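Removed from the display is one protein chain of the complex; every other protein chain stays in position.
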Amino acid sequence: MDIDLSLPQPAVEAAPDGAAAFALAITGSGGAGAMRAGEILLEAASRAGLYGVMTRAMGPQIRGGEAAALLRLSPAPVSAPADRFDLLIAIDWDNFTRFTEEVPLGPTSLVLADPDQGPVPQPVADAGARVLPLPCKALVRKVAGGRANMVALGAAARLLGLPLALLEDVVAAQLGRKGDEAMAANRAALALGAAAELPELPHRLSPAADRAVRWTMSGNQATGLGVLAGGVRFVAAYPITPATEVLEWLAPALAETGGVLVQAEDELAAINMAIGGAFGGVPAMTATSGPGLALMTEALGLAVASETPLVVVDVMRGGPSTGIPTKSEQSDLDIALHGMHGDAPHLVLAPNGIGDCRRTAEWAVGLAETLQTPALVLSDQAMGQARAVLPPPPPATRTPGRRVAEPGTPGYLRYVVTDDGISPMARPGTPGGAHVADGLEHTPRGAPSAAARDHAAQLAKRARKLEGFDVGPDWADAEGEGNIAILTWGSPTAAAREAAARARALGIAVRVISLRLLLPAQPDRLAALLAGVDRALVVEQSHGRQFHRYLRAFYDLPAEVEVFARPGPLPIRPGEILDRLSHWEDAR
Amino acid sequence: MDIDLSLPQPAVEAAPDGAAAFALAITGSGGAGAMRAGEILLEAASRAGLYGVMTRAMGPQIRGGEAAALLRLSPAPVSAPADRFDLLIAIDWDNFTRFTEEVPLGPTSLVLADPDQGPVPQPVADAGARVLPLPCKALVRKVAGGRANMVALGAAARLLGLPLALLEDVVAAQLGRKGDEAMAANRAALALGAAAELPELPHRLSPAADRAVRWTMSGNQATGLGVLAGGVRFVAAYPITPATEVLEWLAPALAETGGVLVQAEDELAAINMAIGGAFGGVPAMTATSGPGLALMTEALGLAVASETPLVVVDVMRGGPSTGIPTKSEQSDLDIALHGMHGDAPHLVLAPNGIGDCRRTAEWAVGLAETLQTPALVLSDQAMGQARAVLPPPPPATRTPGRRVAEPGTPGYLRYVVTDDGISPMARPGTPGGAHVADGLEHTPRGAPSAAARDHAAQLAKRARKLEGFDVGPDWADAEGEGNIAILTWGSPTAAAREAAARARALGIAVRVISLRLLLPAQPDRLAALLAGVDRALVVEQSHGRQFHRYLRAFYDLPAEVEVFARPGPLPIRPGEILDRLSHWEDAR
Amino acid sequence: MNAIAPQEYKSDLKPIWCPGCGDYSVLTALAKALAELGRPREEIALVSGIGCSSRLPAYTSVYGFHGVHGRALALATGLKIARPDLTVLAAGGDGDGLSIGGNHFLHACRRNVDMTYLLMDNQVYGMTKGQASPTTAPDWCESKLTPLGPGVSPVMPLHLALASGVNFFARGFSGNPNELARLILEGIRHPGFSVIHVLSPCVTFRPEQRAWKQAVHAETVPPETEPAAALARFAADDGFATGVLFAGTRKAFMPERATRREWRDYEARFAA
Partner (left out) sequence: MNAIAPQEYKSDLKPIWCPGCGDYSVLTALAKALAELGRPREEIALVSGIGCSSRLPAYTSVYGFHGVHGRALALATGLKIARPDLTVLAAGGDGDGLSIGGNHFLHACRRNVDMTYLLMDNQVYGMTKGQASPTTAPDWCESKLTPLGPGVSPVMPLHLALASGVNFFARGFSGNPNELARLILEGIRHPGFSVIHVLSPCVTFRPEQRAWKQAVHAETVPPETEPAAALARFAADDGFATGVLFAGTRKAFMPERATRREWRDYEARFAA
């Protein structure tokens, strides 16, 4: 073989703080072990002092089917998707074309592909990437029990400059239970990959200078931790992709911390069970995705009307209907904001990153308990199922918590009309506190009433308790100065931040405002953050511009607004945002 | 008894065309027959050449409980609620205070009350109305089998100047089956009421000059007629107040016109059955109210994604949750517009009056079939359960209807991407048309796909078919000129029209724009209707200003916007709108 | 024990029920059963759905939840699992429990959480003014929605409950509130999920149900304890035998919960 190992110099992408970041993808049909290779690499990177994130591109198959592990590694915290991949290792090309758009390549990309697995797919060739052979299967044929993904892993490690011994350690930790023989084969395969004829990459990742503590977690786990830290001890749920891992993390954790998780017969049961648990005095939650959330809206209205605190986590996936269960999108915003019949004020929160799932979920519990109303938490598949090595995420700011009625409160009225709209809630078991929680409109006592005055008083009280509550500065993350603002929420926040950092490096002053609390809306607070801004770029991952419409409905926006809205599954990449910012700047 | 029979001169309220309108209420506990008396009076008024409307104020009891028949009669078509009642006849005062606010009285009102039924309730006394005794029960005691409500009816007829013989005819028609003896008692009781010592009312109603055809119908019946006329022949539903009468009207009508109505086990089944029927090629619908609609949103998303036409009528009631089942409100707008997960473009329509239910429901069927997507029709309790004597309502304008695939279409693709976004739909039974309708994202053929390009293409196609369709001028009703516009929808439209007519009489030029089609939004068309308008008064019956937020999200509004939003059950009255218009005018 | 009068378990709200409705007696029987049970009011919770029958909680003085249509059993399940110390009851109609709520009935029977369900059966939707329910005979033609009758074979709550694994099933009649009180009390005391199927006439939409007085008859054979035997024995049940018909021995469902760890222990694992 006569291979040219020289590479074009890539435009090094940078994490928000400017450190170099490296993006690589490992692909192969479901059985090929691409995902496992990615997980091992992420863990090894972490041990080497790097930060990073790994997402999964998968087909609908339970076993087999196309799959790719998509990683981005950096000496500084990084979580946005890369503009393009520096490296793609293809163990095979099975059905890769189903998600080529999710693995953008360019002339600076290096592709290592097994030549025995057929020709390079047209879109990959079209991207102009440098393709070099890495005959994983042929190489590993010499190793009894050796697997191709280990060859790929060895090659990746070599290119990244990760010591082979480190890889071996991680493989041993993750796959050690498969026995010594398997481990020996893995070691041999790793070595073959590392020894393959490969170019030197123009930039290597030097480990972070700091040896700060790093956590490794998925967004779904972080959400689980958040609700647990927030005090949730009762969970009822029905499995659904991509929310199930929130529940899988919580089930054993609850069982040992005095809590319980019940698998319900459906989402209707799940949310009503959770309402029952919360009525019983135990902070409660359920987790689901779009189709399940749709089934929960009737009971969410019950929680609003009966003033029962509750957290509902929606890990969003592609919609509408069953949509694309394994892929991410931000298109459940509408139903979360407006999905209940009647006037039903409630809380809607959204974590804006993997680590932030912890804080936002915890805060959601606190706000729901304090304000006695359901809190919807909109996570998504991209952050939920991504795994990141990150700095320990901060906890939520404190909330007052549930206002409870003391035993024997004279003339106790469950729905007494108070100035702040919050009425003390009697926990069953409290003498003198017996009352009927009701989804029918009611008097302060809780007796059903169809009278206009009771309806008006209770509607106003339920609205007031949300609108009047001081949510503090955590309702949004804001950074930067200047007359341009990027307005965004949820997953695209990381890309927005990275784009803004790069824009600043180019001399464009940009603010990033990422809303963590979507309801109750905070018009005064946003107005303050937008002071001096005359142009806003709205960034969201939906086809219907749901976030933009929400902003129009609830806020006054700068005179000039542009919207960058695209549905899933393609993530919003920093470079795409940067493009829009600089075009805008040019047009001035 | 020494009774002063002189009455203060009332400020005569007028129907939109300026003709005098008379408002009266008959109240009594559920068993007292107030509703029946109201129905008879409405029918008699119709026969006398008048127009009119009757709504019901009821408690939650199935039998007994408080009840009032609220009528407004006029020689010209009239359907808005009166500002205040000219006449209130109280057979008794049982629980009347539960809905006093729904029966506004003033110094010009006349109250006839049975002195044996206890003192006049404080709010009635406070209103300053003239109260005269009408001892219904005592009077009727002389008549074996006589009923107090007939005495009330006799008195009302006398005051209105309706001939007793006419009343007798209607009583015979409505209650004749109870036998001759009962009829004789009714006649005697009527005569007693008519002969009671009563003042002359300052204005009498003269029958309409025209003897044009009048229809008598409830909004729920008009909705039933509309969907039947639109071609619906399959209905599946689950009973719920106040939608059940739509179904009750349809059940026998369908059975004789080649259709069928199925009572489902719940709303989840109902809407999925309807989707099945529509997939089978039979235009289908279901009817429900808020709680049921909440249960239907998951399947509505399925109808969007699978492109199955479907009509869902929501007869709105007080919310949130079970709310106030027997009372009206416009607070399901949010869920109708935004209640589905994912990007789910669909149709939302709203009749703006009792008769208009027919046209709007029919149009909804046509649009749903043409655009292969669900159409939500937002009626409400006030128009649904009100009964009106009105001019024959116009039918809907024609729509192209369902585009079907011909047998043996070569290379038939169910979800083929077309310019107008509409793909021919093969009816089962069509050779060569077999396909799988799918709620998963799919290729043009209908095979499940998670690929970004398929998702983008199908999302765009589904949005395009709605946005690109020329809905014609019926999307909104607009009347009047001037720089002030009232923007409204649904039930309050009648009050807005009456207020505008009165405003014009006072020299204030006002437009009324009432939106019949809420989704897809028509920004260009509204902009045209608003040309020259610099102030808009938004009128809606919700606490959360749902319509106002919708307008902000989808349209550009005039510089100055005021919102008159009030939750149910109190209707929005013409005088209240007029007040706001004239205050505004004064402030100039 | 039993120092509390039945009246203490009632509230001062006037029921919205029609005069003569069977539900009045269910309320009476429930109050009596609770008084016998003798637990303080605040340690009892009654959950319901929507319907005439589901109005029950407001007329009692215990903790209550008047939820949405069809979900009483789910809500009660959550409450009981979160708060095993409470005595939890649920109540509702044949429409609430067997039509829209049929799935939760089925799964509550299987799950066997220790709570008691009053299924107040009047073979009609009372609250929505008289439509056929799952227990309505196929040839009942009084509803405008099904003028030729629903035409569907009725659910037999006993069969459905047994097939679904119920642990206790009794049938009572509102016309015999003393027996009913006894059955409710037995249901509460029996571990696991207990169903009290109450024949409670709707005098407004099913006036012919006044004849139930004549139709009911006390079951004299002792309750069955084996599901298979019960299914066999009651296969041809007429629906009017009152008394405890089945009393199983399955262990009530209640997940263990330990408190061996702090949530921070779980947090710490991410730093590994």
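When the chains are written out, they are named A, B and C in that same order, and each has its own residue count from 1.
Everything below uses one rule, namely that a contact is a pair of C-beta atoms (placed from the backbone, for glycine too) under 8 Å apart; a residue touches a chain by one contact, two chains touch by 3 or more.
Bear in mind the structure is a predicted one, so any value in this text is a computation, not a measurement.
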| item | value |
| --- | --- |
| Partners of the unshown chain among those that are drawn | A, B, C |
| Listed residues A:49, A:65, A:106 or A:407, member touching the removed chain | A:65 |
| Option from B:105, B:269 or B:371 whose C-beta touches the chain left out | B:269 |
| Candidate in contact with the missing chain, chosen from B:168, B:314 or B:438 | B:438 |
| Candidates B:30, B:277 or B:384 - the one touching the absent chain | B:277 |
| Interface with the unshown chain - residue positions in chain A | 59-65, 237-241, 244, 247-248, 251-252, 255, 261, 263, 265-267, 291, 321-322 |
| Absent-chain interface as seen on chain B, which is shown | 213-217, 221, 225, 228-229, 233-234, 236, 253-262, 264-266, 268-270, 272-282, 284, 298-299, 301-302, 306, 392, 426, 428-440, 446-448 |
| Sites on chain C contacted by the missing partner chain, in the whole complex | 99-103, 106-107, 110-112, 134, 148, 151-156, 159-160, 162-165, 227-229, 231-232, 235-236, 250, 253, 255-256 |
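Operating definition for what follows: only the chains that are shown with their structure count from here on.
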| item | value |
| --- | --- |
| Rounded Å distance between chain A and chain B, as computed from the means of their C-alpha atoms | 44 |
| Residue numbers of chain A (touch at least two other chains) | 298, 301-302, 306, 438-440, 448 |
| Residue numbers of chain C (touch at least two other chains) | 66, 68, 70 |
